[in-house]
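Sending over a structure as structure tokens; questions will come in a sec.
Only one protein chain is missing from this complex, and each of the others stays in its spot.
On to chain A.
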Amino acid sequence: MHSPQPNPDARADDWPSELYRILKAADVRQMSYVPDAGHSQLIRLFSADRDVTTNVLTTEEEGIAIAAGAWLGGQRSVLLMQSSGVGNCINMLSLSAIGRFPLLMLVTMRGEWAEFNPWQVPMSRATQPSLEAIGLKVMRAETAEDLVETVESAATLAYDSDQQIAVLIGQRLIGKKKW
């Protein structure tokens, strides 16, 4: 298990470890995810952490409901997915919006930068407007440094101010997918 303390030796591109540290410091106790290469390191870090319950989902909207249940029971939850999964979440997000349930989603973008698969492009265009249409606050980051700061701010807004937030992680930051 990694320490939640800042790691002065962390490499600039090791943003997943920094996100893990921030989310641990925010007392996140549950993490749900749909597998995604961009999140693979963060998924590994949480899965190895006995203090965090992780759930692998069959579809992204399950994680919205789990996060609401976690909050009802007094725990903070974070949800990891790709932008293609945002489209699956829209109706379930009414729960977070109408109940003002704290919600933090970290969304890696597909279809917007060095994308090899054209089928990813339409949902990349729809991701931010769909989330905003159902009432979420959308924050975006394009660099590792900006992402770490953005997630720290988003965690406070979500868990301390009952906001529903999606942080979009630009595809440029993930890097070109190698096949």
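Rule of thumb we're sticking to: a residue touches a chain if its C-beta (ideal position, glycine included) is under 8 Å from a C-beta of that chain, and two chains touch if they have at least 3 such contacts; residues count from 1.
Here is the rule we go by: contacts and distances are computed from a predicted model.
> Leaving aside the chains on screen, match the unshown one to its UniProt name from "NADH-quinone oxidoreductase subunit L", "Hydrogenase 4 subunit B", "ABC transporter substrate-binding protein" or "Aldehyde dehydrogenase".
"Aldehyde dehydrogenase"
> Can you say which of A:70, A:106 or A:169 touches the chain missing from this structure?
Final answer for the missing-chain contact: A:70.
> Residue-wise, where is chain A in contact with the chain that is not depicted?
29-30, 53, 55-59, 61-62, 64-75, 77, 91-92, 94-95, 98-102, 160, 162
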